[in-house]
Structures are given as structure tokens and as C-alpha cells.
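Note sheet for the following structure.
Apart from one protein chain that is not included, each protein chain of the complex appears where it belongs.
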Amino acid sequence: MPEPASKPAPSTLRIAIAGVSGYAGGELARLLLRHPRLQSATPLLLGRMGEPEAVPTALTHLHPQLSGIGPANELRVLPFTWQQLQRQSIDIIFLATPHEQSRAWAPQAIAHGMRVIDLSGAWRLQQEHNRAVYKLEDTDPVLAAELQREAVYGSPELHAPAIRNARLVANPGCYATSILLALAPLVRSGLLDLDHGIVCDSKSGASGAGKALVPNNLFMHAADNLSAYAVFGHRHTGELLEQLGLSSEQFQFTPHLLPIPRGILSTIYVRLRQPSRPEEIQAVLERFYAAAPLVRLRPSPQLPQIQHVARTNFCDLGFHLGPDGRKMVVVSCLDNLLKGAASQAVENMNLMAGWKQSEGLQ
Amino acid sequence: MPEPASKPAPSTLRIAIAGVSGYAGGELARLLLRHPRLQSATPLLLGRMGEPEAVPTALTHLHPQLSGIGPANELRVLPFTWQQLQRQSIDIIFLATPHEQSRAWAPQAIAHGMRVIDLSGAWRLQQEHNRAVYKLEDTDPVLAAELQREAVYGSPELHAPAIRNARLVANPGCYATSILLALAPLVRSGLLDLDHGIVCDSKSGASGAGKALVPNNLFMHAADNLSAYAVFGHRHTGELLEQLGLSSEQFQFTPHLLPIPRGILSTIYVRLRQPSRPEEIQAVLERFYAAAPLVRLRPSPQLPQIQHVARTNFCDLGFHLGPDGRKMVVVSCLDNLLKGAASQAVENMNLMAGWKQSEGLQ
Amino acid sequence: MPEPASKPAPSTLRIAIAGVSGYAGGELARLLLRHPRLQSATPLLLGRMGEPEAVPTALTHLHPQLSGIGPANELRVLPFTWQQLQRQSIDIIFLATPHEQSRAWAPQAIAHGMRVIDLSGAWRLQQEHNRAVYKLEDTDPVLAAELQREAVYGSPELHAPAIRNARLVANPGCYATSILLALAPLVRSGLLDLDHGIVCDSKSGASGAGKALVPNNLFMHAADNLSAYAVFGHRHTGELLEQLGLSSEQFQFTPHLLPIPRGILSTIYVRLRQPSRPEEIQAVLERFYAAAPLVRLRPSPQLPQIQHVARTNFCDLGFHLGPDGRKMVVVSCLDNLLKGAASQAVENMNLMAGWKQSEGLQ
Partner (left out) sequence: MPEPASKPAPSTLRIAIAGVSGYAGGELARLLLRHPRLQSATPLLLGRMGEPEAVPTALTHLHPQLSGIGPANELRVLPFTWQQLQRQSIDIIFLATPHEQSRAWAPQAIAHGMRVIDLSGAWRLQQEHNRAVYKLEDTDPVLAAELQREAVYGSPELHAPAIRNARLVANPGCYATSILLALAPLVRSGLLDLDHGIVCDSKSGASGAGKALVPNNLFMHAADNLSAYAVFGHRHTGELLEQLGLSSEQFQFTPHLLPIPRGILSTIYVRLRQPSRPEEIQAVLERFYAAAPLVRLRPSPQLPQIQHVARTNFCDLGFHLGPDGRKMVVVSCLDNLLKGAASQAVENMNLMAGWKQSEGLQ
């Protein structure tokens, strides 16, 4: 299907980030500060909303590693209001905020004329029973339901056309991205014996848990350690079921906390309907990702590892077929803060602006 | 079956270690130096065999962390011959040597009147096609085949009676121990739907790969990283199939290299024949390990983590049952150099001597 | 000076720990659980004092790594009162509590007939201006001043005779121990040009900062990082000045946070009055530590490293002399939770009981 003729892409956009103080917010700021289409644009607004009396803080105070990068030294993180954003003609606002806030703010931002890219889990799920894990409360349930139906799941490899025209993009979860990019081509190709079930064993660096001052985020908890958590109950399960069209019987996912700052590796166990050869699988993946700028396929039997993707914008995929030609292990790696969050959000922005998908990311 | 009446246990034994310079050898030395039954025994012979011209080295030069522990400062690592060991009336020799050496030396040690605990993979496998991965060559194939049949797989939780009387104990592999202790009670109880298949996703610290000067052992390879390796082809698979009585169709195992020095965590995915409740599973495990001194069961839904077992002699087990009561995730943790190697070897020695299984280990 | 004839040492003691939930408290519990003189003693009381309504907690819930070690599984951490401790005839109480609590509780414990080993900084400093950094407040200043004068600085290598008879032992700080053991023999021997000044550059693992939920204790702060802190202002400076008899002009100390769980390495820069040879320095150190069970001297030019002392009870010392024979670098390593805290506290207990100094520590 050819893309519809559309109005020409703007040369730049006016951007705001809410929630820039977290790890993903900091990476997002870094990417946008270096983005060639945004370098001359003013303002890049960085904000804490709803804290009207908060004192402006230097961006480099919150993220010292950004000092000296583009205009970072001049940027202030400000409390701001919707009116101010509207007055500044903000085109797109990134919400790098907790899901409760994202659920409340997305409708308001849209009502004030902005498009929204939300990095939380607030808008990813169409099915109410999946959404239940987030315990979301809507002040205007009718409007929220409508906006939910309109929201586009921001996986550029799967939904680029819809993202281009979206008002509200729900940026995928970090674990979900690593698993979805591995499974989508295989599920869609019909190669998998879905009834046998799929097992995803994922391992993530500590930044995935955010900056909260809780015992599990302490150095003394994570260092020299590995632990499984949220077995049979991680929130990213729902978005994977919806995106892959699987039932909860067919899919299981166990996350683990790795003693490293960044990176996810997912080891995914599937069974093929028919015995296959590695070249057939490789061909399916290559076809699917032929135009995907941020997915790198390793030629089997090479496998990706976290070291090769950490602090890059890429998701790397590789696989091994068992001697029976039916058991298969797929390994997927990405940086949870980048392709698992900020880089993917920038891809979505690029698509929404009509720019090249990987603009500012290679 | 009651244990046969036997001669009284000796108060001490005379012990030698071949291959003390490696990580497992060092831990073995540490445990034996502290063992209450061995403290007055002389000698603890530590050796490099087959390097006749090698200069004796201080044990604390090879393992500085042992300085000041018991008589460690006085011990020398010596080149030694079978005749010397025989003259010293060595009762048991530990072979912490590469599998080729262990395969050659165990028959010689036995011929010189010693009992052997071998920490390599040389003697663990009864089936020739499983053993093939080690590419073993026997100078006397008939004798080797005989000794192979006599060799006892040194899992004290599974084979204590045979170990007590064994001349040759094949100490289990580190990954194999972590998986076997999780699965043996479940397989034996008949609870598992074996035809569905079992998936073991294991992660090990870097000491598991030994001291070899190869790129994968470099700090810069392992740090801030995670990588899968030997997918569908790890050597420990064979011993697990034999010990669990599974076919290769029913079982798959993927090891990963963790950026930590020590510890293994195995996440094991099984399916139960019938929907069950956690208490039933817990009861099966408790019964099986009622008398096992070094297996600690976590009450579900608690799960073990590497931090709680690293530098201990224990294997910790925990599990989660899925909402369908049939999908189950078992998590097993141990220190690969201790319960996965040296501590288990000491348990075997204790059994062979007629001492308490956990003597010197608690 | 011969030790005075004294009454025979008791075969066992009754012990309590207040503040067992921290890292040092946990290590202390581990050591006492394994201590041969205490194994038959009941009770080992573990407590949170002053939280009357707190529910008793299993020790192994707070410290899962202690499961299965001696009687650990049966032990409960209880809220307790001075009356209960007195009724239980507790001989010695360890205070592994914040310094404010230790300052308040030590007089009360002594009033109830116990001897005290305090692991905090509350009682280490004789000079008021040094003590000021702790902002201590005494309800009975006269009694506190009296007790302060009586308190013995618990460095067994320096003050063994006084410790034996002490009612209140102030266990040294972790950094202070690593520096003091390196410098005391050199300062006392008169070899150093003190007016040139001494520079101590120390690096500590993250457990030194305790379990507080503060940003600097997060994995994401400490991992892949190194940072200096408290330059010219660390609290351990005062106890070093007092113990070494130095002025603040003569001494400076910079601590750093290492991305590892445990261990301190101090690199100490001194200048000798006269050009010397390494053997002379080595001889001074050997003489000083001839009878010290937990200090290990490396023969120059070998240097200690953290790996060799972590999780051991030892302090390791080594040094290099510059080509001029006057510049000297001393390197001192220990485990901050053991010789820098819990092991040293057990040494003090052993001395107070009249037992061998290293009982239960080798």
C-alpha cells in the first residue's frame, strides 16, 4: 500500500519533555539535543508539570553527563502549565512520567493542541483486563476510552503508517520491545507452533527499574547478584499478548534483574510447526526487517550480546535452531533506555513529523 | 534399604589434590584446610602431577586469599608421582584437572590404592554418545570401560549409598547440579508432563569458565555484558539426560555468562500433568530434601537469588506456579565453585569416609 | 610487661546484638553463630531496641544468606528491654546501631551490668572538637564524660591490655582501621617525617555506606563509577589523629566510593626522615605485628589487593620505597564489614572474655 500523499514535512518542530529527570528522560533529552532537525529550534522545553512553585533547575544539574552537549548548559527544567506550552506552540510533548500522570495528562495535552508520545504504560493496552494491572483511574472515562481506541502502539517496525498520523503514541515497554521484535516476524509468518507455548526469559540492567529509592534499587542488592521477579505477573505481558495476538495460555515471560546499568537480553524459546533450516528463518527475518533502520540481524549462528547494543539505538536479533529443526532459541538484545524507550520515542517523533525514521539516531 | 553394617569410620584421612591451582582447586583447598577431621592430618598434598621438573610453589602464592588460614602458609604445591602418593598412604585423591588428565589419571590412582573424586567431566557419562563431546581417548579401553561402569555420579542427594562405597566418584558439573537438584524430585514424583518438554535457562558467573587466557574470560568481554553460548550444545546436557532419564527431545538447556565472579541461577520451565497447588509441590520438595544438609527450600512465592548462595555451600530452590496450576517456573541457585564443585566434592569425601555428609561444610 | 594474673576465662558468654539488621550486624551474627565458644550458649539475643510494638522477625528473613548456618533458622530478631537483657544475664552487648543510639544506650547497658562493644563512632573520640562532627547530645553529660574517659578504642593491635578489662569498647571505623594499621608501626618507630605530611587516599566498597535509601546508595549511582567524597572532612579523620598523635596539619585523608560490595584499599603516602632500605621497613612491621593474628604482611614489593581480603577477617599490608629511599607508599586492604567492623568487634569480645584473640576468626 503506497503511503498517502501528504503535506510536506516541517523542517523543524517545537518539542517539550515532561519528566526529564528520570533515566529515560535524560536519554531522551540527550537524543533531542543532538537531533539535526531540532538543533535550531527553540524551545526545547523540559519540565516538571504540576509543581508550580518548584524552582527552575539546570538540566545539567539533573544530568551532569549532558554538560557541554549542544545547548544543554543553557537549558532549565521548569514547572510549566498547558497554557504556556500552547503559547509556545509546542507540537509534540513527550511524557516520560509515571503512568498515573501520563493517563491524566495525555488528554489535556491533546486538548491543548499537542500530539503526545507517552513512554509509560498508560495507553498501551486496548483490553481492559490487561490494563487492570496499572490501576488507572480516569476523571473522564468516556473521553479516555475514546482516546484509548485512537492511541497507536508505538512500534515503528509494526505500525509506522498509523504512527505517522497519530495524535497519541504509546511507546512500548522495554522488555516488550525486545520480545516483540523477536517474535512478530515469526508469529506473523505462521511458522510457530503457538499451542506448544512460548517461553521468554528476559534479563535487564538496573536502570529499567528507575530512580526510586527502594531496597531493590540499592547497589548492595543488585551487585554480584541475579534475581527473577514478577514471575507470571509482569506488566509488559499484556502488551505482548495484544500485539502478538496470543492468549495467555500460549505465552509466558520471566524477567530478571542483572547487575549492570543498561541493556536487556531476552532468550526466547519457540517451537516451529515444521522442521526448518536456518536459512529459511533468516530469510523471514531479513524480509521483515529489510527497511528497519534500528534492527540488526546477526547471521546465524552468531548471537547478539548486551555489550554490542548498550548505549546504541539498535535492537540486535539472532537465533539457533535445534538439531530437530523445530526447537528454536531466539536471542534479542537492546538498550532498555534507548531502543527500549528514548530512541524508539524519537523514531516515533520522526515518523509523526514526516522525517526519516532514523533521523538523529544513526 | 538399610545401610549395610560397615567398619567404623576412620577419625581422619590422608588426602591429596591434583590441580590445586584452578578456582575450584583453590576452594577445595580452603574447605579441606578448615575441615575438622583433617586438621591434624598430614599431609594435605597439593599437586601438579606430570610436571616433574616444576619448582614447588607456596600454596599462598597461587591463592593469596588462603594466607593465614590454618596451616596454609606452610603448604607447598609439589610435582608428585603415584609412588610418592602411595608411600604417603593417600586415601583419597581429588582430581581438579582437565578432563583429559582426569581420564588418564583416575585408573592410575586406583591402581595405586587410592579412591578418586574427579571434578572434571571425564567419568560422569555412562552412554558413549553422551561422552563423545569430551573426545576422550583411553590407553586401555577395556579397563576404562570397566571403571566407567563402576564410577558413581557424585550427587549426594541422589546416590549417597553408592558414593559411600565408591572407588571413583564423578563429581557433577556446576550447571548440572543446579538443574538436577531442581528437577530430580519433580521428575521422580511423576508430576511433570515430560513430553511437553523442559526448558532450562541458566546463568553463570565467570569463574565457571576457569582461568584460561582466552578472549571470553577477559574483563572487557564479561563486564557490563550478558551473552548466551553453547545453545543446544552444552556438555552438561548429557549428564542431565542420564540422571533424569530424559530423552534429548524432552529437554533443552541454554547457558549464559553473567558479569559476576561466582554463582549460578537456573530458571527452569516445566509443565505439570495435572493442575496443582503450591503446597503440593512444596511438600514433594520438602519430602525429597528432608535429610539433605545443603539444599535450602524457599517457601513459595519466595525465590532464591545468587546473592544468598554465593560463597556458601548451599543450593537454594524456589518455584512459582502459574495461574493455570500447570505451568511452573523453578529457580535454582548455587555457587558454581562450591555446591557446584568443591563443596559437593567434600560431601562425597565425607560419605566415602563414613562421616557426616556436611562435616566441615556448615 | 607481663599480663596481670587474672581470674580464669569463662568457657562461654551470653551475648546480645542490638541493630542486627544492618550489613555489619549481619556479619557479626554470622561470626558469632560460628564462634566455637558460643555455639552452646543460649541465648544469642538479636534485637531492635526501642521499638516495643515491632513484631519479631526471623533472622533469616533479614539475612537470607544465614539460612542453615548453625542455629540461625531458629533465631528471631526481637524488640527488647534492658530488664529482659539483665534477666537473661547478658554479659556483653554489641551495639551495631547509629551513633546517636549508641551514645544513648551504652550508659544504660552498663548501668544494667553489661559490658559494651559499640560499632558506631559515638565513643571513639576523646577530644571534644573531634567529637563535634557527630553532633552527639547527652542526657547526662557528666556521666557521659566519665564514660568517655573510660572508653577504650578497640584496636586490638594497639590496646589489647586495656580492652581486656574494658566495660566500654569503641570499635574503630573501617577506613580508620585500614589506615591505622598501616601507620601505627611507622609513626611509633619514629621513622616518618611527620611534618612533611601524610596523604591517605582510600577507596571503599558500597557496603560501607550502609543500607540507607539515599541516591548515593543506588546501583545506578555506584556502578561503573568512582567518586571522591568528604574531602578534608570525613568523620574518621578525628580518630586517626588521636590514635596516631598527629595534628590536622600533618594528615589528610580522601575517601572514594568503589563500585564493589566490599573491601577497602588505602594508598598511603609518607616520607621517611632518613633514606632507608625495604628490609628495614619490613623488619619494623614484622616486629610490630609478630603476635597479631589478623594482620598479614606482604613481602615487598608484593602489594595487597581487595580480592585477597574481601570476606576474610584479615588486614593485609604492603609497601614500596621510592628510588630516593625516602618516599614511601603503603597499601592497606581489609574487608570493611569484617576487620573493619565485625571481626574486629569479635576480637575485642575475645579479649574481654580472656579467650584467644582470634578465637572463631581463623
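Note that the chains take the letters A, B and C in the order they are written out, and that residue 1 is the start of every chain.
Following the convention adopted for this analysis, a residue touches a chain if its C-beta (ideal position, glycine included) is under 8 Å from a C-beta of that chain, and two chains touch if they have at least 3 such contacts.
Being a predicted model, the structure only gives us computed values, none of them experimental.
**Student:** Decide which residue listed in C:Glu137, C:Asp224 or C:Glu286 touches the omitted chain of the complex.
**Tutor:** That would be C:Asp224, which touches the missing chain.
**Student:** Return the single residue from C:Gln39, C:Thr57, C:Ser189 or C:Gln252 that touches the missing chain.
**Tutor:** Of the listed residues, the one touching the omitted chain is C:Gln252.
**Student:** Kindly note down the residues of chain A that lie in touch with the hidden chain.
**Tutor:** 64-65, 67-70, 224, 293-294, 296, 307-309, 311-312, 314, 316, 362
**Student:** Spell out, residue by residue, where the missing chain touches chain B.
**Tutor:** 23, 206-207, 211, 213-215, 217-224, 259-261
**Student:** Can you list where chain C touches the absent chain?
**Tutor:** Output for chain C: 196-197, 199, 201, 203, 221, 224-229, 231-232, 248-249, 252, 254, 256, 258-263, 265, 267, 269, 301, 303, 305-307, 310, 320, 322-324, 327, 329, 331.
In the analysis below, only the chains that are shown with their structure count from here on.
**Student:** Should the pattern of chain-chain touching be classed as line, ring, star, complete or other?
**Tutor:** Topology of the interface graph: complete, with all chain pairs in contact.
**Student:** Using the average of all C-alpha atoms in each chain as its centre, how far is it in Å between chain A and chain C?
**Tutor:** 48
**Student:** Go ahead and note the Å separation of the Cα centroids belonging to chain B and chain C.
**Tutor:** 37
**Student:** How many angstrom lie between the centres of chain A and chain B, each centre taken as the mean Cα position?
**Tutor:** Result: the chain centres lie 42 Å from each other.
**Student:** Give me the residues of chain C that touch two or more other chains.
**Tutor:** 224
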